[in-house]
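Structure first, commentary second.
Removed: one protein chain of the complex. Kept in place: all other protein chains.
Note that the chains take the letters A, B, C and D in the order they are written out, and that residue 1 is the start of every chain.
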Amino acid sequence: MGALSIRDVRKSYQGTEILKGINLEIEKGELLILVGPSGCGKSTLLSMIAGLDTVTSGEIRIGDRVVNNLSPKDRDIAMVFQSYALYPSMTVRENISFGLEIRKVGKAEQQKIVERVAHTLQIGHLLDRKPSQLSGGQRQRVAMGRAIARDPSLFLFDEPLSNLDAKLRVEMRVEIKQLHQRMGTTIVYVTHDQIEAMTLGDKIAVMKAGEVQQFGTPQQIYDNPANLFVAGFMGSPSMNFIPARVEAMGSGHGVRLESGANTYVFPAVSANGKLKSWEGKEVVFGIRPEQITHKVESGLVGEHMATATMPISLTEPTGPDTLVLVPVNGREVTCRVHPAHARAPGENMDLMFDLSKAVYFDPASELRIA
Amino acid sequence: MGALSIRDVRKSYQGTEILKGINLEIEKGELLILVGPSGCGKSTLLSMIAGLDTVTSGEIRIGDRVVNNLSPKDRDIAMVFQSYALYPSMTVRENISFGLEIRKVGKAEQQKIVERVAHTLQIGHLLDRKPSQLSGGQRQRVAMGRAIARDPSLFLFDEPLSNLDAKLRVEMRVEIKQLHQRMGTTIVYVTHDQIEAMTLGDKIAVMKAGEVQQFGTPQQIYDNPANLFVAGFMGSPSMNFIPARVEAMGSGHGVRLESGANTYVFPAVSANGKLKSWEGKEVVFGIRPEQITHKVESGLVGEHMATATMPISLTEPTGPDTLVLVPVNGREVTCRVHPAHARAPGENMDLMFDLSKAVYFDPASELRIA
Amino acid sequence: MDLTAQRVTLTGGDGAGAEAKPRLADRIDAWLPKIVLAPTFVCALVFIYGYILWTAVLSVTPSRMLPKYEFAGLVQYEALFANERWWLALKNLALFGGTFVLVCLAVGLLLAILLDQKIRGEGFIRSIYLYPMALSFIVTGTAWRWILNPELGIERLLHDWGFENARFDWLIDPEMSIYTVVVAAVWQSSGFVMALFLAGLRGIDDSIIKAAQVDGASMPTIYRRIIIPSLRPVFFSSFMILTHIAVKSFDLVMALTNGGPGFASDVPATFMYSFAFTRNQIGLGAASAMMMLMIVVAVIVPFMYSELRRPRHG
Amino acid sequence: MAELFQTRNTGHTIGRVIVYGLLVLVCFYYLMPLFVMVTTSLKSLDEIRAGNLLSLPQDPNLDAWGKAWSSACTGVQCEGLAGFFWNSVSFVVPAVLISTLIGAVNGYVLTMWRFRGSDLLFGLLMIGCFIPFQVVLLPMARTLGAMGIANSTAGLVFVHVVYGLAFTTLFFRNYYVTIPDELVKAAKIDGAGFWLIFRRIILPLSAPIIVVSIIWQFTQVWNDFLFGVVFSSGERQPITVALNNLVNTSTGVKEYNVDMAAAIIAALPTLFVYVVAGKYFVRGLTAGAVKG
Partner (left out) sequence: AELEVLHWWTAGGEAKSAAELKKILESKGHKWKDFAVAGGGGENAMTVLKSRVVSGNPPAAAQIKGPSIGEWGAEGVLSNLDAVAKAGGWDGLLPPVVAKVMKHDGHYVAVPVNVHRVNWMWVNPEVFKKAGAEIPKTWDEFPVAAEKIQKAGFVPVAHGGQPWQDFTVFESIALGVGGTDFYRKALVELDQATLKGPAMEKVFTTFASVRKYVDKDSSNRVWNQATGMIINGKAAMQFMGDWAKGEFSSAGKVPGKDYVCVAAPGSAEAFTFNIDSLVMFEQSSGDVRKGQQDLANAVMSPAFQEVFNLNKGSIPARMNMNLDKFDDCAKLSARDFEAASKRGTLVPSIAHQMAVSAATAGAMQDVVTQFFNSPSMKPKDAVEKLARAALTK
């Protein structure tokens, strides 16, 4: 029995189905990430878990109770909202203790909890301010403080970091992760930032249009995406998708790539023969930017490594790495190379493709072939 | 004579100085990035270049004209706002042609320009919609369209991507970069996202509290930060700052690091002897996460490579890489390792430090020592 | 925009570029906002503050039927403070203003909350609550005078229905007549306040309510602790508008009770009117007007100041 | 929005009943005066004397309405309210339009073109709207006389515009602060000037608040009695003054039915405006007029 289990949950608004049968289950202490593009139903699902929205059909369990008909206050949950939803007329202290007060926790006890929470989140000096006097990051902390003060059995986070700037987001991400590890609480966390999803999640559910596309650990999802959508959605910069024709190659198969004046056929080492039926047809060859790097001299090149020389159309130095765009089969393909090795646009560059993690999709159904 | 030059520009609001003497100069066709934390005066500076705010003292030139006293419409500039500021009551077409209409461009000519811009930005099918019917990315394109329609000598962008989600932001960033390369316009671009700053800029000015901390190319700023602030601000994840004692080491000096049960002294190979006067004192040793990686077996280890075994306190798999946090001298130090090589929290891991790009700061003045 | 700052420039050292001078058209443009606001400013200055000054001047003259500009010291104020009727008018203003504002706020808020419960036919009901605002105080006064009149109105109705001992004669009771003004005024203005509150409620971030639900608060608690406190700006606007109505209430009193019985429901506005215009004591009327203004300023300005100074919250 | 009574609970239905009950009960309070006025205007005098306040007219007829409109006496003249009705229209329309327009421009300047002292100016204007109108009668009369527009429609329009400005400015200012500054900045860079920005960018966004301002001003000006009686004369008097005369003019018996019919006639335009535009009114308030 998991800490949270969602069974065939559906939701309709005025006849249109927003959620089309969701099944998810997590254990106590796990952090479940819901990712997906805007409008895919993440917030709706979270609302239903919280009891703020009714379930059209299906069943939601928290611990071993079916909570479909419980009101939010009886579900033993806490929630952090994207807009933080701090009570504007209350001070930080009151915001944090409001839930306790409602639950008739004694004054002294409230005081103690607030102090503890404030200490954990380092917002002790802010306790007597109003939300309007706080910066974005501080508000975020207070919203979190409000949630952890009650020590519920389930936390719900609805894009808690999306209103912060990039720098702060990274910091808060680490803080949330540490908090989670320290407190061992069960968390459902909505985001549409894949980095957050990857770094924070124990499990990730990738959603699209009211359906779960794939449910698994971050590494499963990253390395073995179930379909084109998941592959493209997770990872930044995105996986490169290159339409390519499958050709027989030795005992197995390969994909044919053209770039500049050159043509290469790369062996589909990771396909385990599944491309057989696609011989002569076009598939989508997917390879992540970090799997295309500058050529190293040493003897690392194995069977799964292919080299090619390609003309550079654009470079993007991000600092630690430089992203290089090269045209392959008419697409701009992003490669992640070491800044010191990057060539300038217009020049050719020797690139090395790590094919061990390349994936292949059916262009029509967009499902993974191999 | 540059395309834009800013000489000792100051700005005060009611006695408080917001900008404290800014000096910047860029050539025609360059893209200048203004970065800095919130409230440092980036928007104010941009407003002053646009003529939306008056200059308290100093001089702004666009081309060879001093524009201090010109009204915005006479400065031959275009601007893209963070909120896009599309005219809600006008269609996309009208939004784009409004500036042309005001400048008395003929109807037929307007039509032609709108078509061309729409084509460039692939918003042809949206021309008759109102802004409220567009998605964030589409609005962003329209805002850009409005700016390029007038073909001004200077573009100003005020955080044009910060309202987009992470995925879209990456895409639009590439588009802007390509647009800039194709059209060769001069651009001043405000952001507080360092990745954007690094990837887009020809020059970057890092600002803090109304002052330019450092002005240079992205690589200069990334590799040779002038002070602790710049080093910490640029790069994501941030550079690690480790307080460390300087010790004599062979002919040069080294910094003493403790992690878990072990103690190491790393040679300050990049310091060129500048640490001499700091012997026995504490400095801030700065090293970027990507310069701390898993240990590779091959013979790559040179003088500037140091190895150490450290206990892992947290891992963050981002997909392409895994970030590993280890305690060093009481700080959590972030290392970027290959996912396949990352150990789990609690375990020890062999790490390799690339010291050729390490930097050293005076903890008091926060200025770079070496 | 500060114009003087615009001309301060550092003359460039190399002198390569010609410094562009602001053109005449630009200067006019820069002045335009001020020019545009000028008529309103002048109007306010002349027609409000000028007239207040004029009234202040009159209040220290012995003016009777028509203004006469001779200095007479503070005799008018002495006369005013010695006048029982004035004190009664002030007391009535306090009673009326206090009850009216409070009841209106309470009724307006309650109705807004009720109407905000996803009510079927909301538009229709809202129109019913709002329509009295469309009527002039003259009409309101006439209608209510009828309804409250013991001979014709509710009391008689109750008698006709068999409640022989029912009494509802506030209108003719000197102690209570000021409250009939409250009844009619509340009837007229509470719908508007309701509309303001409704608008305020619609503007509250939904997620705050959700957050409070998750925190375990019941809906009444949420209203009491979260929603109503965050309607503070609406309270402020409503308070300003209602005070404004209360202080200026003249037509309604005239039409409903005509200040009666006797002068039991006199308010400063009717007091001032009858002294200045009927009794040919313009000086005294001016003095009472000044007192009225001072009271308003004493009540409103600190409130407005404190309210507008506080940082806006979302 | 929030529901007082949560769904699913058993308390739900009971709660709804209470809510609707209260709402309907309050409706009676609001409707009673109108009901009394309308039924009375449809009754004959005898019936009024005999019957009670809330009884329905036995033999409803529009005689009283006809009389109030065209033949009731307002002083020496006995031509009903018809003429006065159009008098009111003739000055209310310009007064409302002008004050709304100026209010819009003021609000525009006070939000988008702030200058030093503009907030103070606004504050002064706000405090100014608390001035009791009785105070301004005499000096205003003299001013109008000096301007040569005493006792003319122009004069009346002028007075209403002047004293309506504070509120229209307030409405527009509070609405415009919710419009992002960037719009104006973008238009400036596009080369548009003060008026062009107003006309092309700001005004098209102002529909909700224009409705609020027009409704407010329309009721204020239409219902005004004091300025109407003092600053107009003879056959140019507005309908409120005529109504007052009509109600106070009686030859022998007091014709309650005619009085009531006249009162309703005098209130018809504003009632109409509220009923037709009420929806936009609340919407407009939501859009921005409420914020402090």
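Throughout what follows, contacts are C-beta pairs under 8 Å (C-beta built on N, C-alpha and C of every residue); 3 or more make two chains touch, one makes a residue touch a chain.
Quantities reported herein were computed from a predicted structural model and do not represent experimental measurements.
Chemist: Would you mind spotting which of C:Met254, C:Val267, C:Ala287 or C:Ile300 touches the chain that isn't drawn?
Modeler: Residue touching the absent chain, from the options given: C:Met254.
Chemist: Which residue among C:Pro33, C:Pro132, C:Pro150 or C:Gly216 touches the omitted chain?
Modeler: Considering all chains, including the one not shown, the answer is C:Pro150.
Chemist: Just name the one of D:Leu138, D:Ile239 or D:Met260 that touches the chain not displayed here.
Modeler: Answer from the full complex: D:Leu138 touches the omitted chain.
Chemist: Which candidate, C:Gly121, C:Pro220 or C:Gly262, sits in contact with the chain we can't see?
Modeler: Checking the options C:Gly121, C:Pro220 or C:Gly262, the one contacting the hidden chain is C:Gly262.
Chemist: Using the definition of touch stated at the top, determine which of D:Thr13, D:Asn61 or D:Ser233 touches the missing chain.
Modeler: Of these options, the touching residue for the absent chain is D:Ser233.
Chemist: For review purposes, identify every residue of subunit D that touches the missing chain, sorted by number.
Modeler: 73-77, 137-138, 140-142, 144-146, 150-151, 229-231, 233-235, 241, 244-245, 247-254
Chemist: Contact with the hidden chain only, please: which subunit C residues?
Modeler: Touch with the absent chain occurs at residues 64-67, 79, 84-85, 145, 149-151, 169, 171-172, 174, 177, 254, 257-258, 260-264, 273-275, 277-281.
The criterion applied here is as follows: only the chains that are shown with their structure count from here on.
Chemist: Looking only at C-beta pairs in contact, point me to the busier pair out of B-D and C-D.
Modeler: Higher C-beta contact count between the two pairs: C-D.
Chemist: Taking each chain's centre as the mean position of its Cα atoms, how many Å separate subunit B from subunit C?
Modeler: The mean C-alpha positions of subunit B and subunit C differ by 53 Å.
Chemist: Just how far, in Å, is the C-alpha centre of subunit D from the one of subunit C?
Modeler: About 15 Å separates the centre of subunit C from that of subunit D.
Chemist: Distance-wise, how many Å sit between the C-alpha centres of subunit A and subunit C, to the nearest whole number?
Modeler: Taking the mean C-alpha position of each chain, the two centres sit 55 Å apart.
Chemist: I need the residues of subunit B touching at least two other chains; which ones are they?
Modeler: Residue numbers touching two or more other chains: 71.
Chemist: If I count partner chains per residue in subunit D, which residues reach a count of at least 2?
Modeler: 6, 193
Chemist: Name, in rising order, each residue of subunit D that touches subunit C in their complex.
Modeler: The contact residues of subunit D facing subunit C are 1-6, 16, 19-20, 22-23, 26-27, 29-34, 36-37, 40, 52-54, 102, 105-106, 109-110, 113-116, 118, 121, 123-140, 143, 162-163, 165-166, 169, 193-195, 219, 222-226, 240, 243-244, 247, 256, 259-260, 263-264, 266-267, 270-271, 273-275, 278-279, 281-282, 285-286, 289-292.
Chemist: State the interface residues of subunit D toward subunit B in the complex, per the touch definition above.
Modeler: Going through subunit D, the ones touching subunit B are 180, 182-183, 185-193, 196, 200-201, 204-205.
Chemist: Under the definition above, what is the set of subunit C residues touching subunit D in their complex?
Modeler: Residues of subunit C touching subunit D: 1-2, 29, 32-34, 36-37, 39-41, 43-44, 46-52, 54-55, 67, 111, 113-119, 123, 125-140, 142-144, 146-147, 152-154, 156-157, 160, 187, 191, 195-196, 198-204, 206, 209, 219-220, 222-223, 227, 232-234, 236-237, 240, 243-244, 247-248, 250-251, 268-269, 272-273, 276-277, 282, 285-286, 289, 292-293, 296-297, 300-301, 304, 307-308, 312.
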